[in-house]
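One protein chain is absent from this view; the other protein chains keep their places.
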Amino acid sequence: MKVTVWNENRHEQKNPEVRAVYPEGIHSAIAGFLAEAGYDARTATLDEPEHGLTEEVLNSTDVLVWWGHIAHDEVRDEIVEKVKQRVLDGMGLVVLHSGHFSKIFKVLMGTSCDLKWREADEKERLWVINPAHPIANGLGEYIELEKEEMYGEHFDIPAPEELVFVSWFEGGEVFRSGCTYTRGKGKIFYFRPGHETYPTYHNKDIQKVITNGVAWAAPTGSVKPVYGNAKPLEAIAAK
Amino acid sequence: MKVTVWNENRHEQKNPEVRAVYPEGIHSAIAGFLAEAGYDARTATLDEPEHGLTEEVLNSTDVLVWWGHIAHDEVRDEIVEKVKQRVLDGMGLVVLHSGHFSKIFKVLMGTSCDLKWREADEKERLWVINPAHPIANGLGEYIELEKEEMYGEHFDIPAPEELVFVSWFEGGEVFRSGCTYTRGKGKIFYFRPGHETYPTYHNKDIQKVITNGVAWAAPTGSVKPVYGNAKPLEAIAAK
Amino acid sequence: MKVTVWNENRHEQKNPEVRAVYPEGIHSAIAGFLAEAGYDARTATLDEPEHGLTEEVLNSTDVLVWWGHIAHDEVRDEIVEKVKQRVLDGMGLVVLHSGHFSKIFKVLMGTSCDLKWREADEKERLWVINPAHPIANGLGEYIELEKEEMYGEHFDIPAPEELVFVSWFEGGEVFRSGCTYTRGKGKIFYFRPGHETYPTYHNKDIQKVITNGVAWAAPTGSVKPVYGNAKPLEAIAAK
Partner (left out) sequence: MKVTVWNENRHEQKNPEVRAVYPEGIHSAIAGFLAEAGYDARTATLDEPEHGLTEEVLNSTDVLVWWGHIAHDEVRDEIVEKVKQRVLDGMGLVVLHSGHFSKIFKVLMGTSCDLKWREADEKERLWVINPAHPIANGLGEYIELEKEEMYGEHFDIPAPEELVFVSWFEGGEVFRSGCTYTRGKGKIFYFRPGHETYPTYHNKDIQKVITNGVAWAAPTGSVKPVYGNAKPLEAIAAK
């Protein structure tokens, strides 16, 4: 399975605090544990030509992982359109944390994807709501993160097809933290944690969820449907 | 309740066959039975200024009914954006038949909304799949239409939150004909039948479904959520 | 609309603390605010003949509200079976708090309906997750209860068709607090709060939710489906 981990890779360039946590960028950290899990994992970043997402890269990607935050607007619309088309054609998509506001996630959801947020070094506890789900495979009853950014409801997304995690926050909010969707032949997993100043992607349970999420989002299913004008399969009386 | 029935109103201008079925346009036929049902129903059409959907009209519309087909591309993007925002803010939306390919439906769904189709004067039977649903109120087990255009699966939409009808077609296909969604504070009902050359909107059961659909899609719910940076509701230890 | 509020009415008999909060029983408190909201509300309790749920009562009930806790086992199986059949035939059912472990809820869900719990006078905050839902009508972003019993995930229920509320608890847990289901022609709403020692059912927002829930669960929909052997509606070639 071929996984491409996309990152806007801007905080890492500007902020030494972030660089201290992810010296080679969030994308490399994620691609690292995915490679250890046995995937063929590569990376792509905003400032590469075509944001690193050429047709060749997209067409050979089974699952795309997306991290973006301060540069959503710099992602070119025609690239977003190509990514969307690849998702509808079957490529899996794992959207992380602040990717909730990425163009690609918003266009696939059809909503504002807005939420409440707060940076206050507070505790997050992600409860497993669906213990039968493959994305929760190998986890305990919850994942605890000592310090994370808060995201709170209302999260303006379509009702998830499957709700896997709900977060409790120290400051009093809750959040639907693990949500799955299908769009066309593509499967989408949104996973909340991962603020750039915290070592969240070094956490073993978080790595397990993302690894499981990539496996879950892998292309599968029936042939690509045929659309448009169709001849009848049975005789029609009026003809 | 204020209902605005929008129609591109082009087939009626060009095609005497359509005009024979809907002498005052599909929009007037629909607004007519909605008014009889007690709604404050008005119409809007493509060739009016701002397509008849000024801010004043949109802001005073509780539920918008949408019929379009050959002129989807002529609907201006900024009007689509305004309609989308109104839906997210709570306005109901009832999308009919070929409206599956309208800009507003596609942007709210996030998928291609493509399907199979055929014009062959064939029989359609819409089975009630969810007999507990208010949109099915007052119906029998199915609605039978002697002649309709066929729409067949795969219908490239997100899995409906509620599936109310599934159609059987004489030529061998099936179709998810009555689908509900929520986007933001707005409720959306897609209903399949209504090809312009057939008297479908004069059928009493079809009128009942659209009337029920408008009632179901009416604005309701809690206050508009507050988004963005949020102060904690509880003390945070790290602070 | 006729509403029957069922209560096992045992805590009120045994425990002066409960009687102080609900002098005429939880059932009378709930029936009281439902009557004020304009419903034809009556009560039924465990120790009445047939638990107050005779066929006459059931057949004339549009929505049944259920509160039980320490005497679930005393509810006779044949009454449970009758209530279940009435739900499948279209009667609405609103299950409150410890009713999660009632025979009627478990048999309609097909799961254990188990959960975590704790009595510790802790704060509960019920967040509105679906601000478009009629059950949330008229609410703010959340309901806050200063002291309640905690119910925590994992809650062993089928994934709700609609998730309306998620609770945050002071002690660190979350809970799916407002869940809707359809079974046959009947609509079911489970609502979490309401431990017998707290004045929860005197809270105006809680009353609003239960009142909305009763309205939402009211019988509607198409005719009762016909089951069993069916003659073909179309000619079959092999015949």
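We call the chains A, B and C, going by the order they appear; numbering starts again at 1 in every chain.
By definition in this document, contacts are C-beta pairs under 8 Å (C-beta built on N, C-alpha and C of every residue); 3 or more make two chains touch, one makes a residue touch a chain.
Every value quoted in this text rests on a predicted model; they were computed, and no experiment measured them.
Touched by the hidden chain within the whole complex are the displayed chains A, B, C. Annotation: of B:Met1, B:Ala35, B:Ala71 or B:Ile129, B:Ile129 touches the absent chain (contact as defined above). When you scan B:Val166, B:Ile188, B:Ile206 or B:Ala230 for touch with the missing chain, the hit is B:Val166. Think of the hidden chain as still there; on chain C it touches residues 88, 107-112, 114-118, 120-123, 147, 150, 152-154, 156, 158-159, 161, 170-173, 181-184, 225-234, 236-239. Although one chain is not displayed, its contacts with chain B can still be listed: residues 125, 127-131, 141, 152-154, 159, 162-163, 166-169, 172-174, 176.
As for the chain not pictured, it touches chain A at residues 90, 125, 128, 130-134, 136-141, 161-162, 170, 182, 184-187, 220-226, 233-234.
Here is the rule we use: only the chains that are shown with their structure count from here on.
These two copies of the sequence, chain A and chain B, are related by a rotation of 180 degrees on CA atoms, to the nearest 5. Our note on geometry: chain A versus chain C, Cα centroid distance of 36 Å, whole angstroms. Annotation for chain C: residues touching 2 or more other chains are 125, 128, 130-131, 141, 162.
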